[in-house]
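Of the protein chains in this complex, one is absent; all others appear in place.
For subunit A:
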């Protein structure tokens, strides 16, 4: 078993809207898997399903060999929400120590996690007094502190300066090298190139499951953002003409892509 996560025919509905449409995918163990797609594509919903806090309509999510959300997984899976979920009225160190205690670890583990995200100097500060980027790192430290086998990070680099962003990505790869499986979401395509594996999501469907190199080769461009857009267009044409995957109208404007899909699906 080299897959840390297996998702089979996952359907999630929110209100009357279907957010994930029979989505199936896998996440390889010990790698950094990027979950990319535009805002509203279902990235957060999929991540919530992985950590077992999302009510699902149907389908199966298996994480580290157990159904997602099993009590046994709670000390093995770390989750960092998009908005920093730490206590603003506690110091950074107190936050890290609290989550360390919940994972059965001591103050040493909390200090290590703070070092890992470069927050040692701010350890004594109240989270309420921190900048947005610092809060995000404090929140990340509170997940690292449990030394989880699977780390699910929802847009962890939003609001970070480029230097810190590179630092964090290096940290993610160091964790993966040590055996941790990481699922990292982003809506910035330039981060896609840093992932070992890429899951591209659009409108609740899996658009592609490949690697940055594969994606570049398949789409014939080095620009991953452009590759994503070409993929979207190809997909729409496949949907329109059934098997006609070679029909590719290069002239279609970028902004016209989504409007195009409506016309196509009505046809």
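Quick note on the criterion: contacts are C-beta pairs under 8 Å (C-beta built on N, C-alpha and C of every residue); 3 or more make two chains touch, one makes a residue touch a chain; residues count from 1.
The rule is short, and it goes like this: contacts and distances are computed from a predicted model.
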* To do: Refer to UniProt and select, among "ATP synthase gamma chain", "Aldehyde dehydrogenase (Acceptor)", "NADH-quinone oxidoreductase subunit L" or "Transport permease protein", the name of the complex member that is left out.
  => "Transport permease protein"
* Full-complex contact with the absent chain, from A:3, A:94, A:196 or A:223 -> A:94
* To do: For the chain that's not shown, point to the residue among A:20, A:86 or A:130 touching it.
  => A:86
* To do: Please give every residue of subunit A in contact with the chain that is not shown.
  => 13-15, 51-56, 69-71, 74-75, 77-79, 81, 83-91, 94, 98-99, 101-104, 126, 142, 146
